[in-house]
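The complex appears here without one of its protein chains, the remainder shown in place.
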Amino acid sequence: MAEEKKVDYALVNRLVLKMLEPPTFGWYVLLGICLLSVGIGAFCWSRQILYGIGASGKSHPAMWGFYITTFVFWVGIAHSGTLISAVLYLYRAKFRMPIYRLAEAMTVFAVLTAGLFPVIHLGRPWFFYWLMPYPNQMALWPNFRSPLLWDVFAVSTYLTISATFFIVGLIPDIAVARDAAKTKFRKILYSICSLGWRGSYTQWKHYTSAYLLFAAFATPLVVSVHSVVSWDFAVSIVPGWHATIFPPYFVAGAIFSGVAMVITLIIPLRKVYGLEALVTEKHFDAMSKLILVTSGVVGYSYLTEFYSAWWSNNPFERYQFWFRPFGHYAWAFWIMFTCNVILPLLLWIKPLRTHIGFLFVLSIFINIGMWFERFNIILQSLSRDFLPAQWGGYNISWTDYGILFGSFGWFGMWMVIFIKFFPSVAITEIKEILPAPKRHGGGEDH
Amino acid sequence: MFRNFFYYIVILVSLGASCLFAQTPEHYKETEKLPLSEIDAYPDYPVAGKRAGVWNNGQAAFWDLDIIDYFRLFGAPERARGYKPEQPIKFSHVVHVQKNRVDCTYCHWNVSKSSYAAIPSVETCMGCHSQVKAADKPEWAAEIEKLTEYFNKGEQIPWVKVHVMPAYVRFNHKRHVKAGVACHECHGQVGEMPVVERVSSMKMGWCIDCHRARGASIDCYTCHY
Amino acid sequence: MSDLVKIGQSRRNFLKVLGVSTVAAGCADPQKEIISPHFKESSNQIPGNAVWYNSTCGECRSHCGITVRTREGRAVKIEGNPDHPTNKGGLCGLGQSALQALYDPDRIREPLLRTDGTDSMGNPKVIWKPVSWKEALNKVASAMVEPGKKRYFFTGETSGSLDSLLNDFVKSLNMKRVTYDPMEAVELAESSELVYGTYGIPRFRFDKADLIVSFGADFLETWISPTEFARDWATRRKESKPPMHFQIEPRLSLTGAKADKWISVKPGTESLFAAAVLKRLTHKADSELAPKLEKLTNKIDFNKVAKECDISVSHIYTVASKLLETKESIVVAGGAPGRSEYGKSLQVIVAFINLVLGNVGRSVIPSSVRRPATSLLEVSKSIEEINKGGVGVVMFHGTNPNFALPSAYGIKLALEKVKPGLVVSFSSIMDETTALADVILPVHHSLEDWGDSDIPSGGRSLTQPTMNPIFSTKSFGDLLIILANGVDKKEVAGGKETFKDYIQARWNVSASDWRKFVEAGGEFKNTDQSLTITTDAKAFNIKLPEKHGDELTVLPFFSVKSFDGRAANRAWLQEIPDPLSLVVWDSWAEIHPLTAKKLSLKTGQIAKIGNRFGELNIPVVVTEQVKDGVIAVPIGQGHEEYGRFAKVVKGGNVYNLLSPAKNGSRYLPLTNAAVSVDLSPRRDKFVQSQITEDQMGRKIAKTKFLNPDGSKWVNKAAKPYHPHPEAAQLYEQRKHPLYQWGMTVDLAACTGCSACVVACYAENNIPVVGKDVAYQGREMSWISIHKYVEGTGEELTVSLQPMMCQHCQNAPCEPVCPVYATYHNEDGINAMVYNRCVGTRYCSNNCTYKVRRFNWFEFDIPETYQWQLNPDVTRRTVGVMEKCTFCVQRINEAKDKAKDEGRKVKDGEVKPACVQSCPTQALTFGNLLDKDSAVSKSSGEKRAYKVLDTYINTQPSVSYLENHKYKV
Partner (left out) sequence: MKGDKSKAVVGVFTYMDDLINAIKKVKDKSLDYRVYSPVPNHELEDVVYPQKSPVRFVTATGAVMGLCAGFALAILTSMDWPLRTSAKAINSIPAFVVVGYEWTILWGGLATLGALFFFCKIPSMFSAIGYDPRFSHDKFGLVVGCSGDTTGEVKELMISSGADEVEVRDGL
């Protein structure tokens, strides 16, 4: 940690709290853009409720499409946050410290976004609560054999746990912000949000213990949530969905896309707020390697699917995997393949792993590629299944685009507000990895 | 610390209570009843006030909060217990059923023949009322006059439906009557009602409760198709 | 198009939008409801119970028996009358869709008078002024008796009492009656007179033949009496050694698709083919006939004929030798492809073939019951006369010459010259001819009216009103009587005041018998006619075609979707894909790939097909199912009037391409109109219900090939097929206490006529979505006919497979529903509870057969169509899944009845709408637990298989019986 030698507690505070200074014009513009796109999404959704789900492009037999694609995409994005914050916490990987808060925020907001989509996707969204097991006058309960119900449980648990983890991690940092707050509004806001945290040592003791337990609970969630999401597909019998490789494949893909999203978010943030001292090239190198690994896993999974389709001698599977690269939606397949498998190979070149501009562009491509991965799985499989007479396609409508766009706005809106109002780099934990200030024999590494 | 939680709870409770007091519906107030003692036309049932003889006191499943009944904000009054619309003719079941002991199936004759328990036709009414004019009771006579007018014009009487069911429910009167379900188990003591009122929630849990108790089918396709 | 089928956006939906924010508003559906009880108690109408009336279908000339289900005084469903000798229970799609003619939102609701007005732009425009019946009838009556003027009555084919009343009416009023029905096989009746000595359409008995040879006659779809023929044909087709069937026609019809061999000849050369076959058979004729036939066919040179027909000469020999080999056969000709200029010659030759083979009296029975009066000659003469002026009145009923005749006949111009005379149309729908009338007198639909007709097999069929008229219309018979009485011609109706009295008087039976006949739907008896054959010498004097040109010709054909155009106003029929071209809501042109390549046209492109008479702008369907150089176009689309559902199909009327008939022909020759084809500037959506016809070796619709001796033909070149081994069951299988409903579908008997689809639409309140929504692949049909094609050219095999919910015992759709909206009930039905559905659509994704349909929108049904809705079936709201329920409302009704009587439901007591309607009885339904039920027996047959069951172990309740087909 040569370049961090000069960093002390005060500098950390100063750097991070600088981000909380009153918003600039640019921030308002960014927020305005986000709100506008949320508005567009909301308009599209209202219209869809008014006319019926037919306003979107779904059709017979492709009854799922953009919304489930986007749902899986956002759940996937969410994953790397938990991976970075919880799994790497358990492994005591120090390179997580400067980026984990942002990754966690991304997790929570991505799950928040993802959670909307199953409801948006419903034919009768006003009855979404029928999926919850609550005692009702109809004397009916949901069907626990349905993967969709597993989804309800998995995603709601994930949202609860990751939000708790996130908020608990934030408490001491908000207390820092509270103590440095200059305006009355912020003072009150942070006082409430910090829940009266003082940093007394008993608090710290229980806090570290609880935090470790949270991390331990969040870790299996990283594996389970996307596995459950993948079971939406893998448990069904649709050719192209019915594959045992799905859970690991989805989890790897989720981490892949999530890390890319972290890069997409942290690069501008680092630039704007001058966090170069905290988020160093070393961190980017580590993340690049993570991308390289997960890209490899994802690419391998793609090939495995083809292989097992061929080896199974199942005509439906075989046709499906011929259809993907050469059929009607081949463009989607090749976008996916290029973005997820071919472009990340460039990271084998060492200088590119720390080249900020390149990483930024690559991360966006990976995000696009991962969205298309889900699009491929969902749409291509549904449009060519068992009975050729029932084959069909998808008519992408502007409602689909509007809601997809709106989801980015929704996610962005939360991120933008969060960045301005809450410390988006973990103050306490960075302090933790700094050597504790000592009069005698300092420099002991924690 | 506990003091904080206490504040939250107080706020929530007061919000809820304000809804409760603001929304007690007018139609839900108790109506005056004729004494039951004079009636012997009914089979034995526990005399328990207003909903005597009504299955499960007209209530849906035990956890039903009866939100619709109490908060008209949340549902159509047509689906709530206590729904008591004004009818075009002030027909009184008290007079017909309780005083004059007319059997239910005398007018609703097809209740055991079809899934509908049809409202009697104007002709059926006039079968008696061409003779019965109630000349000694002017307010009754006025209603009979209205009926005669409908008959003379050849028009149907636009009765307001009290037991409104959603369109996706297929209730079969014939099957229930043949299975020995008494009218009052669902409709209450109509003979005591000067204006017919809905005394059962007629919600799914309420149906299911009875179906389970009697061992009737609880297959969804029995009622929904 | 959205003007046609509106997508609902009701206040309720708006509440739902609010519901998202205020959560609980979703349950607030009922509003204050008014009950209006019947004014009068009726002895047979109990609210909530259906009343069935037997009657006769008035949609085409075959007059099938129907039984109409009414609820609360409204006809809601039409089914075939099982006791009627013609159709014996089945009913075609056209007959069932009569309800949509009855409840057509564009029906004329009161008498209308033409007045000239202007539209908002100041252009002249016809304004139809509603008038009282009295005023309208006075106007017509005064025009009728204007002295010294010519009077015409154009009618369609009529039968029974109406025919006699109409004839008396025109006679006593000194009118000229002109009959024109474009579908009536008048050339067949004429040839029957020439060869057999009996004028009239013979009876055909397809159940009496071991060999069927058809020259263009689509007897399973539209020809003569398709429901009757399909049923007869199917009884034999289901046998393990079915009759062999040759279909000789330029465009593969549904009948051709079911044939063992489709011989695709050039249009108009069928008569040559037939003559060549006759030449091979002459030696079988008796000594008197043989030399004459030899003389008739002596000019035939087999190779030349084969070249002219553009076929291999071996086909002629095969057909002839099979005819010689087989003892009992039937040879028929007709349909649109058979109606060339030489159609009459073809019929005569075919009649001779039947005579020579001894089929006459056995499978072909000359009959004079159905005597076509159609005469195009009379029509054109009358038009000429009208053009000369001095016309008092021209009346129309049951015919639409302004649509069904080429514009070259000029009927429109002629009618404009009638003034100051009157053009009167007795019609309940604004068709092209009615639009030219001065006075429109709306008449009852046949479901509201009395009537009768003669049955070819003997007896009389009776039509009775099944409901009160919904609009201010009058019975056509009554109107004739009123008009005749009004002008003091009381003798027309024999002093009767109403048409019903007239019929009753004409039937001349006792009151109790009359009541019996009304209840039964007619008087059915078998009358054997004595047969004497006298052949007219003129029959040997027929003309045969000379050399044909090589130019592109258009081949109009009758289709099950539109018939001759009379069915174009039925939303159901427009929505249902044509079983062969798979086209929805459109007209189309079938073009062979080679021709299409020459013209550089692709499927879906809109072609401009034109000649000096007119032009069509219709989409192209490139298919091998039509002869090279022929452009096959369905008749009956491209209406300019005839209601919203007909008008929406643009592209033009194919009749307009045809040239007028020559040589005093009584019918319009349909083939050989030369055309030029180009790409059209018109742009429109083109919808086909399938994107591929290839089943990719998946063994979905199976066909077993037979050797001519009936044994199984084995393709030694084919790759061996490895079915998966018997799957292990993870879970204990469900036991069903009383019933396990199941169905079998005999693919050998299924003709793809789509009657089942119409029945399902009618029974289950399935919304019609319109072209725009269908374009997005969102049709709602619960049962659909899937088409698969294997092989090319001569080896072409078309499989038609009705596909509905298979009610799998291991249904993949069920466990994935998070709210139990779909589950398995104890009767073995895969139940779908609409009101529980939240619309995740996972079930549809997981459905192997993709037979689930989703309510993408709240479809707005026109108000009048709503009167047809079945009150026993819930109308599904937006956002819920729906699918075939095995007509659970019927099962519940039967169970209800059985419970009243304290017994189990009997076999055959429940028939879902599709099973009931099937003209060929290809579908069987019943309890699989009952080992003696029909369905248990047929599902245990050797041919039975379940679709994809060996792959995915869904264990469907629906079994299919393999199609079988001779390898010839």
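Going in written order, the chains are labelled A, B and C, and every chain counts its residues from 1.
Following the convention adopted for this analysis, a contact is a pair of C-beta atoms (placed from the backbone, for glycine too) under 8 Å apart; a residue touches a chain by one contact, two chains touch by 3 or more.
Owing to the predicted nature of the structure, the values given are computational and were not obtained by experimental measurement.
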*Would you indicate which residue among A:A93, A:L195, A:V272 or A:L345 is in contact with the undisplayed chain?*
A:L195
*Out of A:W27, A:F43 or A:W141, point to the residue that touches the absent chain in the complete complex.*
A:W141
*Of the residues in chain A, which ones touch the absent chain?*
8-10, 13, 133, 139-145, 149-150, 153-154, 156-157, 160-161, 164-165, 168, 171-172, 175-176, 178-180, 195-210, 213-214, 217, 220-221, 224, 228, 231, 428, 431-432, 436-442, 446
*Could you please point out the chain C residues that touch the chain left off the display?*
729, 731-734, 808-812, 814-815, 817, 820, 822-825, 955
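Following the convention adopted for this analysis, only the chains that are shown with their structure count from here on.
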*Quick one: report the Å distance separating chain A from chain C, using the average Cα coordinate of each chain.*
57
_Taking the mean of the C-alpha atoms as each chain's centre, how many Å separate chain A from chain B?_
54
*Indicate the residues of chain B shared as contacts by at least two other chains.*
none
*Return the residues of chain A touching two or more other chains; collapse runs of consecutive numbers into ranges.*
140
*Mind pulling up the chain C residues that touch chain A in the complex?*
7, 9, 13-14, 16-17, 19-20, 23, 25-26, 690-698, 700, 773, 776-779, 784, 786-788, 801, 803, 812, 815-820, 836-842, 844-846, 848-851, 853-858, 877-881, 947-948, 951-952
*Given the complex with chain A, which residues does chain B contribute to the contact?*
60-61, 63-65, 201, 203-206, 208-209
*Where on chain B is chain C touching in the complex?*
67-68, 74-76, 78-79, 85, 110, 113-116, 118-124, 154-161, 164-170, 172-175, 178, 219-222, 224-225
